[in-house]
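Only one structure is covered here, and it is reproduced in the block below.
Shown here: the complex without one of its protein chains, the others still in place.
By written order: A, B and C. Residues from 1 in each chain.
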Amino acid sequence: MYFRCIELLESRGVKIDDIVECVAYLQKGYDLSSTAVMREAVENVIRKREVQHAIITGVYLDMATERKEIKDDYLYHILASDYSLYGVDEVLAYGICNLYGSIALTNFGYIDKDKPCIIKSLNSKVDGVCNTFLDDIVGAIAASAASRIAHGVKIL
Amino acid sequence: MYFRCIELLESRGVKIDDIVECVAYLQKGYDLSSTAVMREAVENVIRKREVQHAIITGVYLDMATERKEIKDDYLYHILASDYSLYGVDEVLAYGICNLYGSIALTNFGYIDKDKPCIIKSLNSKVDGVCNTFLDDIVGAIAASAASRIAHGVKIL
Amino acid sequence: MYFRCIELLESRGVKIDDIVECVAYLQKGYDLSSTAVMREAVENVIRKREVQHAIITGVYLDMATERKEIKDDYLYHILASDYSLYGVDEVLAYGICNLYGSIALTNFGYIDKDKPCIIKSLNSKVDGVCNTFLDDIVGAIAASAASRIAHGVKIL
Partner (left out) sequence: MYFRCIELLESRGVKIDDIVECVAYLQKGYDLSSTAVMREAVENVIRKREVQHAIITGVYLDMATERKEIKDDYLYHILASDYSLYGVDEVLAYGICNLYGSIALTNFGYIDKDKPCIIKSLNSKVDGVCNTFLDDIVGAIAASAASRIAHGVKIL
């Protein structure tokens, strides 16, 4: 399942390194971890079953929207337009962050407003492309990985 | 959108009165509210935008599963079998309950384990039928309505 | 800090074995894990920093209430009477459960309504005793440990 998720993210234009960049962004002002440590944290988050389920569910909805397979008209328009009050995408993202504690939630809120690195390009509206869930999922993985590192560093 | 949600729930076999029954179940041991009060509380919950979004998203995934439209094999099998460790269905449900405070969350946990009234029949596995999201959404609406009433009664 | 928490719980009448009993209660209907496995899961949960912080904060508030040190009258009466709409105790408990995913949240809701084993006696009102936070914390630890086991068992 882990490799399936990595594959799925890559097919949507998101590489592990893109998420690592977001983690680095969140660490500005703190001691920056090495890329290897950040990468390991990101991989670790993606290994968690609940995270994997969020990924395959969210990315499926994005892709079904692009393929115009969503037969519910309301839902199709909400997803295709990334309607700002939709909220289910963030609910999925919080389902990920909650597993990593309050620092992850705070990180997510920050990244979701600032939209750094790959999250910015995922957010730019391009005709025929739907990343309504993906941008939040990527943000949640980065926020969770950064929280994992924060807890780890201070423990030692 | 409210009527669309009511319609959608009815098309999946869930009437407002079925949810009211779940609310009554949650009130056992407390002063039972009148049916009118419980019904109003349920309708009120369904009027909330975030609740409506959870309903149309979850029910769509259930229906797409029944129609075998889910092109992701992993996701299809998870949804079709109501895999017990899936969790995204509960994450959506908690997205609803969170809006109604900690009593709603506790109520949901209880109803999700006990599976009273309509929730039981939604949960019984029938070939070709998928209610993976619906049972949790109905439980969350009932739990939230009961929490609304609990807060209301004690305020006065 | 781990030992400090164990000590604190014991000073309030809660032994690890009492929490293990609650875990066993939550596993009814599933394959019951061995006591050693459940005990390890409980200890593991208590080793988590955010859980430790919830324990020392909640137990402190309970003890300060018993010692009548709470100088805010509103707060004192709420805590001393375990006011049913207070909610901050459950919010702390959910802060624990969230770290263990949606199964932990559901388990907590169930245990909080049913109040099995030690949770029942923690809940019985005794003059001069305040366990407003403790019962929810114990329930949250048990719910989280049971969730940990559920995820672990199914992975293998």
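Note that a contact is a pair of C-beta atoms (placed from the backbone, for glycine too) under 8 Å apart; a residue touches a chain by one contact, two chains touch by 3 or more.
For clarity, every value in this text was computed on a predicted model and none was experimentally measured.
Of the chains displayed, those contacted by the omitted chain across the entire assembly are A, B, C.
Contact with the undisplayed chain is limited, among C:Q27, C:T57 or C:N123, to C:T57. When the whole complex is considered, the residue among C:I19, C:I46 or C:I78 that touches the unshown chain is C:I78. Residues touching the missing chain, restricted to chain C, are 1, 4, 49-50, 53-54, 56-57, 60-61, 63-64, 69-72, 74-75, 78, 85-88, 91-92, 94-95 (touch as defined at the top). Interface with the hidden chain, as seen from chain B, comprises residues 49-50, 95, 98-102, 151, 155. Not every partner is drawn; the one left out touches chain A at residues 84-85, 87, 90-91, 94, 101-103, 105-114, 150-151, 154.
As a convention for this text, only the chains that are shown with their structure count from here on.
Interface chain A/chain B: over half of the residue numbers present appear on both copies, so the contact uses mostly the same residues.
Put simply, chain B has to spin 180° for its C-alpha atoms to lie on chain C, with the angle rounded to a multiple of 5. With each centre defined as the average position of its C-alpha atoms, the distance from chain A to chain B rounds to 26 Å.
Within chain B, the positions touching two or more other chains are listed as 85, 87, 91, 94.
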